[in-house]
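And now, chain A:
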Amino acid sequence: MPAFSRKWVMALVVLAIVVPLLQPLFPDLVSDYRLFLVSTMIIAAIAVLGLNLLTGFNGQISLGHSAFYAVGAYTAAILMDRLDCPYWLTLPAAAILSFIVGYLFGLPALRLEGHYLALATFALALSVPQILKYKWLEDLTGGVQGIVLSKPEPPFGLPLSEDQWLFYYCLIVMLILYWAAANLLNSRSGRAMMAIRDYHIAADTMGIDTSLYKTVTFGISAAYTGIAGALSASAVAFVAPDSFSFFLSIKFLIGLVVGGVGSLAGSVVGGIFYVLVDNSAQALSTYIKSDLGLQFDLSAYTVFGILLIVLMYLMPTGIVGGVYGMMRRLRRSS
Partner candidate 1 sequence: MQQLLEQLASGLANGAIYACVALALVMIYVSTDHLNFAQGEMAMFSTYISWQLMNWGLNFWVAFVGAILISFVMGVLIERVILRPLHNAPVLSIVVVFIGLLAICNSMAGAIWSYLIKEYPSPFPKSSFGIAGVIGPHQLGVVLVTLVVLTLLFVFFRFTPLGLAMRAAAQNPQMARLVGVRVDWMLALGWGLAAAVGAVAGMMVAHIVYLDPNMMGGILLYAFASALIGGIGNPGGAVVGGFIVGVLENMVAYAGNMIEKTTGVYIIGNGEKLTVALIIVIFVLTLKPAGLFGRVVVKRV
Partner candidate 2 sequence: MTPLLEVKGLKAFYGTTQSLYDVNFEIPSGGITTLLGANGAGKTTTLRAICNMVRTEGMIRFDGQEIGRMATEEIVRRRIAHVPEGRGTFTSLTVDENLRIAAYTRRDKAAVKEELARVFDYFPRLKERIQQQAGTLSGGEQQMLAIARALMLKPRLMLLDEPSFGLAPLIVLEIFRILRRINEEEKVSILLVEQNAALALDLASHAYVLETGKVVMSGPSSVVKNDENIRKSYLGY
């Protein structure tokens, strides 16, 4: 990443901290709903970050990250619902459990490559909603009905609304996770991860324990996405099996591809992007149906699908990579 971007990141962080406080001044511009929307964007960014660690930096394709998101969300929901666990304590629990599930799934994944790994994770994603409805788990998961939760309250009697606090909460978690990921990638282990992606056989002969790295990366990646899931359980205050269908994995994939495979900053852009498209498509669809009276359900997935294909042709490095490339070219020509 170029040096100037550090300043930009700091500016963005400061902006992010200040903006919610302006709510009394501009109640329409900075509405609770908008803050909530931004919170979901941050959560999405964390989930995509998790996927990127695995697919982008370690070269293992996953179509099954909705499963780890579900593990995180349900861990949080069950802890809060059953054990009255404070919401912030659910994050480490979700992280640990998702890590274990991801690590375990990473073991058979060691023997699979490319299309086959995609297939195995695809199968995982498809069966998640059914697993969540399994009769024996029903007591815990609430079956088809899911679990209804309450939103996190601001701590220490801070004078913040629920949505304001949710925003800060998500932001803090993301900053920590982003920082951790950046450090991981800059470390010896991070370089080993990427070496495995680029030169698998060479990495093996260089004495890197590829199996260990691959399974642990699977675990870490799952933990990130699991944390996102846990945050979403708090944010939406509700979990149900059918919100963790394969289509959730498609969203992560679009985040990955739009932001750029193997780009940390891109993951954030990708997460923001898919929430934005999802929301505007819904709004547009409602408009078409109620105002224009047309029987046409415009779905965000049409946009996602077209984008997935088009981006593979035009910008295989994702939008962030593409913009960087363009800026570099512009600067060189000027």
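One rule holds for everything that comes next: a contact is a pair of C-beta atoms (placed from the backbone, for glycine too) under 8 Å apart; a residue touches a chain by one contact, two chains touch by 3 or more; residues count from 1.
With respect to how the candidates were assembled, all candidates are chains of the complex that A comes from, given by their letters.
Everything quoted here is computed from the prediction, not taken from an experiment.
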item: In-complex contact partner of chain A, selected from candidates 1 or 2; value: 1
item: Contact footprint of candidate 1 on chain A as seen in their complex; value: 55, 61, 63, 108, 111-112, 114-116, 118-120, 122-124, 126-127, 130-131, 133-136, 246-247, 250, 253, 257, 261, 295-302, 304-309, 311-313, 316
